[in-house]
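The other protein chains are all here in position, but one chain of the complex has been omitted.
We just call them A and B in the order they show up, numbering each chain from 1.
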Amino acid sequence: MSITDLDLYGQAILLLAGLITLTSFLMLGQSRLPRLVMIFAVQGWLLAAATSLAAAVLDYPHLYVSAAMTLGLKGLLIPILLQRLMLRLGLHREMDTLTHPASVMMGGTSLVIFSYYVSLPVIAHSPLVTLNAIAVSLAVVLLGMLLMITRRQAVAHVVGFMSIENGLFFAAVVATYGMPMVVELGIAFDVLVAAVVFGVFFFQINDSIDSLNVDQLNKLSEVEP
Amino acid sequence: MSAVYALFGVTLGGMALLAWRGAGPHSGIINLRCNALALLAAMWLAGDVLLNGPQLSAGGLLYIDSFNVYLVALTAFVGLTTAIFSNPYMAHERELGRLTGRRLRLYHSMYQGFMLAMYVVLTTNNMGVMWVAMEGATLATVLLVSLYRTPESVEAAWKYFILCGVGIAQALFGTVLLFFAAEQKLGVGGDALHWTVLNQNAALLDPAIMSLAFVFLLVGYGTKMGLVPLHNWLPDAHSEGPTPMSAILSGLLLNDALYAVVRCKMLVDGALGTHLAGNLMMGFGLVSFLVAALFLHRQTDIKRLFSYSSIEHMGLMTFAFGVGGPWATFAALFHMTTHSLTKSAIFVTVGHAAQLAGTQRMDRIRGLILTQPAIGWGLLMGTAAIAGFPPFGVFASEFLVLVATMREYPWLTPLLLLGIGLAFAGLFRNVQPMVYGDVPEGQKPIVANLWPVALHLAIVLGLGLAIPAFLGDWFNQATQLITGMAP
Partner (left out) sequence: MSGLLTLLQTLLFVFSAPLLAGWSKRVKCRLQNRRAPSVLQPYRDLFKLYRKEPIVPYPASWLFRAAPYLIFASTVLAAAIVPLVAVNLQPARIADVIVLVGFFALGRTFQVLAAMDSGTAFGGLGASREMTISSLAEPAMLMAVFTLAMSAHTTNLSQALHYVLDSGVVLRPSFVFALGSLMLVAVAETGRIPVDNPATHLELTMIHEAMILEYSGRWLALIDWASQIKFMLYGVLIANIFFPWGIAQETGWQALGQGIGAIALKLAVLAWLLVLSEALFAKMRIFRVREYLSFAYLLSVLGMLSYIILEAARVHH
C-alpha cells in the first residue's frame, strides 16, 4: 500500500505527521525562547488536528475528547503559562544559541532515520499505511530529547519534555486509536501537574543561581574537589 | 476489595487534610495516624488475599495477587515507621529554622500523596494507570527533594525531575507498543491494557513488538529504579532531600519500579519464549551492581554513600529476577523485604548522625558511638546488615542469589562475590572512622527516636535466622506466580 491508496483524510493525517516532524526540527534550531514556545504551541495544534482527523476516519468519538484535551493543554494552557513565566523572569530577551547548528540538524536527521529503522518490525505486520506515522512519533520523542540535550535554558528543557509527551500521544493515536480514557485522563493530569511543578521550579532555580541557565547548576558531581 | 478502597480512601483523605492543616503542630501526628490506618487496611487486604486468592475488581482496574499484596503490606509498614521517625525529626528541623510552616504542609501532604501513588502502582491492573501513578510518584516527591532550598538541593531536584521524566516517557512508549501488540491480536477494546488479560494471552502476542516494548519498558522503569547507566539522579536526589524522604525513596519507590519491571517481564516471557528479557535484566543488574560497588569508595557524603548502596542492591535484585527460576526469584523477593527494611533504618540513623554532627560530610562526622551510643550502634549494625553480614536477613538473601547463580550461570558467581566484597570494603572503610573516631569538640547528644531503627533491624535479624511460616508461604505463592514453579 502506498499513499495513493488512502483517501484524502488518511493522506491529511500523514501530511500532518510530516509537518509535526518539521516543527520538531524548527524547535531544534530556534534560539529565541518566545518563538520556541510558539512553535511548540503550533505542534500542539497540529497534533489536535491529526487526532480529530483520525477520529473522523476511524470513527472513534472518544478521540475527539482526546483532541480537545490536547488542544487545551498543549496548544493553549502550557504555552500561555510558559510565556507568562518568561515575561515575569525576563527571559524573553535571552538568546539560547546553538554552538553547532549543522551538527545538531544532522544529528536530528539521523535520529529520524534511526527511529524509522527501529519501528520497521512494528510497521511490517500491519496493512495500515497510517501506521508509518509511528516512526514519526518515535522521531518526535527522540528529537525532543535532542532538544533537551543541546539547550542550556530551563524553559527549553521544559519545551523538550512536553514535546516528548506530544510524540508519545501521537504514537498512541496512530498505533492504538488512542489509549483508554482513564489512562488519557491520567496522562493529561500528570502533564498538567508537571507543568505547574516546572513553573515552581523556575522560581526556585532563579532564586538559587539567579539565572535559568542550567549549565550553572553544577555543584553536585562525582568528582569531589 | 473493600480493603483496597479503604486504603485509597485513608491516604487520599490524609493528603487532603494535610494540604489544608499541614502547617500546624499536630501535622506529624496526623501523618502518623494516616499511615497507621493504612497499615491496618493493608493487613486486612493481605489477609483477604491469602485466604481467598487473587482478587479482581469490577471493571478490571485493580488486581491483587500474592505478589503485590506483600509489597503493599511492606510499603504500609515502612511508611508507618518512617512517619514515626519523621514526626520529631521534622519538628526539630522546624525549630532549627531550616523549614517553614508552608513547606511542612507541602511535605506532609505530598508524603501521603506519594504513598497513594505507590499503592496505585502496586494494585492496579491497567498498565497505563501504572505508568500514570509512577509518574505521579515522581511528581509528588520532586518538590520535596528541594525542600531545603539550598542550591545543591534545587539542582538535585531538577536533575531528578528531568532525568526521571524523560526516562519514564520511554516507559510510556513501551506501554503504547504493548497496547498495540495486544490490540492487534485481541481486538480493540478497553481491556487490552489489563495485565490479567495480557498474561492470559501472552503466547498470542507478536514477539518482535513485545521485545521492542520490553526494551523501552526496561529503560523507562529502570531509570526510576536506578539501573546504571540511568542512575545519575539517584545519589543526588536521595542525599539532598530531608531524611524521611531519602528513607522512603530508597526503601519503597525503587521496589515499586522493580515490581513494574517484573510484571512486564512476566508478559514478555510468555510472549517470547526465549530468555531475552531475563538476559537484559541480568546484564543491567550486574553492571549496576559492580559499578555502584566501585563508586562507593569515592563518596564523601554519607547519604550519597548509602544511595550507591541502594543502586547496588537494586542491581542485585534485578539480576536475580533476570536469572529467573524459583530459587533466584524467591531470593529476590526476600531481598526486596530485607533491603527495604534495612535501608530505611539506615537512612533514619544517618539522618540523626548528620543532625548530631551538623554536617553530611563523612570526614567531619566522628565518634558517634561515644557521643550517643544508640546512634553509633544503630549505624554500625545497619551497615553490617546491608553489607551482608550473617546472621542478618540480607546475608540470607544474597546467599540464596549466589546459590541460584551457581546452578544456572556459574561463571557469573565470581563477579557477584567481587561486587559484594567491594561494597563491604567501601562501606566499612567509611563507616568505621565515623563510628569510632575521636569525638570533635562540642558534639552533644540529640533527642532521637530510634525505636523504628531497632524494630527494623530486629525484624531483619529475625528473618535472617528463620523466616516465619506465613511469610514463607507468601513468598512461595509469589514465586509460583512469577515463574510458574515452586521453590
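Operating definition for what follows: a contact is a pair of C-beta atoms (placed from the backbone, for glycine too) under 8 Å apart; a residue touches a chain by one contact, two chains touch by 3 or more.
Just so it is clear, the model here is predicted, and its values are computed rather than measured.
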{"item": "Where the missing chain makes contact, among the chains that are shown", "value": "A"}
{"item": "Touch criterion as defined above, residue of A:A12, A:M38 or A:L89 at the omitted chain", "value": "A:A12"}
{"item": "Sole residue of A:A133, A:V159 or A:L220 that reaches the chain not shown, by the stated touch rule", "value": "A:A133"}
{"item": "Hidden partner interface residues of chain A, rising order", "value": "1-4, 8, 11-12, 14-15, 17-19, 21-22, 25, 29, 101-102, 105, 109, 112-113, 116, 123-124, 127, 129, 132-133, 135-136"}
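Keep this in mind: only the chains that are shown with their structure count from here on.
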{"item": "Distance between the centres, which are taken as Cα means, of chain B and chain A, whole angstrom", "value": "31"}
{"item": "Footprint of chain A on chain B - complex, ascending", "value": "61, 126, 128-129, 131-133, 135-136, 139, 142-143, 146, 149-152, 154-159, 161-162, 165-166, 169, 172-173, 176-177, 179-180, 183-184, 188, 190, 193, 206, 208-209, 212, 236, 240, 295, 298, 300"}
{"item": "Touching residues on chain A, where the partner in the complex is chain B", "value": "118, 121-122, 125-126, 138, 141, 145, 148, 154, 157, 161, 164-165, 168, 171-172, 175-177, 179-183, 186-187, 189-190, 193-194, 197-198, 200-201, 204-205, 207-209, 214, 217-220, 222, 224"}
